[in-house]
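Omission of a single protein chain aside, the complex is shown with its protein chains in their original locations.
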């Protein structure tokens, strides 16, 4: 679809990119969600994602498609990180990146550097758990809640969204109700006195973070589905958020379910019945490689077309910004194009939905300026 | 497949159709499972179901495929509800409708009116919760069970099946055992004294309803999988019925798992190992639009071909009766036809299975007269 190949994407959830050189182990470590790259039982190039890197990224770096992994890493080193980042970020064709600044890999670019490297506008997404962990330093149980609220409001002055990793910390099978002030104080006291501090994994506090964000009104991005092995997959099923979705329907604060796989159909369902719930498969399209079309098609079974978004969840490698965009354009084009060929949709509607999914809906939800109007200095 | 395009379907689970005119908001409200049509984040026409309405229904009303939503609704109004219903119900090509009378939208046709509008035979399916709620009026805790049994037996004289919406009321993660009489009396007492009465959502009473139906012997239709946001998706997984299926195997009363998505593979598995368990994806084929073939194909991975049925779960709109039939014929034809092309099945077997799935098995289970023999007056 022509509209998709030219569309300036809004990548509504990503991280920063490594600024320095990467040797082969360093590069391979970014191609897996495993903490230990040896989990691949060989090279992480021997994965669906690894195949996609060789096919799609090699030509951007001036190599033939399917270049040998050793050649690829060598070519990368030869060009240097600045040029590699410039080429791949540029080829991604995004106009706006929404960057989760809650966890920044060592040696990665600042948001200003990232904007320059990619010639894109960068917007900040604030991670709730990080803000809470910062607020906890030196706080007492009694003033934690006020301190967190103050910090979050301050962060929200520059951020366009907040992000929750409750799926990692407690699982999504949370009590959906808002905790009382007394409960929060009590839980804060227990947490601040714990040896594991400051990692916030208390369910009451996690609920408090979420409800504070609901009150704030900025869109809330929620990690759901697969991720690194620090989580328990079945406790990240977005269907577990059913009650939270129902409880927050009145407030209207947008919820954005990220990644979702292998529960993307569940997420798509929630987006179909709750006005404030949206969905994208983020991380997934990068990792499933040649299967991106199949997975995206499943995600498009129930969700209204106005509730779908695009993100790469890129982290560390400029390749992941580019590949996320490649797979998204390819997969969405294949799904909508296939429907068009079968007579299920008109070209005009296909173009309209593609534009909404790749940029328009994100632009509206996050109140981003139109792409042709430069940001104020 | 020729046999499929001509087959008189038994739509073994549906509701009634609206008898009056519908303006655009009224029409759009029926195109979503959301309580609030604004959940679509725009028009509910911008969904897989909305696309299918424009493609398939528009020509039946004399418009070109993919007609504009405004034109579609205007044309509908121009023809008037009686003509719209006549055309779309007729085009569905069903010989028999099994109508769940437990929840009838305001202004919808009676079963007699529906039969006349569609030139079909209409059979009644009695909703257990509705019967129980009626039996509760004026009952004491001690005589609720007897009153329910009496009402259910009376209803069963004209009904061909019963329906359970336990998925909505308690979730399917129920204790599978039959409650004792004392437990039922105790639970009835608690329920009858509760402010929320008469909505029956007590787990003990839900189990009692199910086991009373098992004793009655009429086929039991069970809502599983997605539906409106009043339910919790993950508690509607039909796999949660594993123990209930095992516990009721001896009785032999047929269980019919409806809708099932996104847990249709789980439902298909249960149908493959339990003699009395059957499956159809009902509601799903309508809502997933162009993806109907993919979803039906997944449902056909484990279930024996003799355990699959067809239903539209149509509700309110004549469009949904017609579209359900279109998607079913199209999807089943694509699955079986694809297998035939690949050499996996003979044409004779494909025809045989299509006939069983679309009509034969339902006819046998519900003891319906053959299609060419008119109902007794």
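The chains carry the letters A and B, assigned in the order they are written, with residues numbered from 1 in each.
Convention: a residue touches a chain if its C-beta (ideal position, glycine included) is under 8 Å from a C-beta of that chain, and two chains touch if they have at least 3 such contacts.
The structure displayed is predicted, hence computed values, not measured ones.
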Contact residue for the chain not shown (choose from B:266, B:312 or B:327)
B:266
By the contact definition given up top, give the residues of subunit B that touch the hidden chain.
237, 239-240, 242-243, 245-246, 249, 265-266, 269-270, 272-275, 277-278, 297-298, 300-302, 304-307, 339, 342-346, 349, 353, 361
Interface with the undisplayed chain - residues on subunit A
32-36, 38-42, 44, 46-48, 51-52, 55, 65-66, 226, 228-229, 231-234, 261-262, 287-291, 294-295
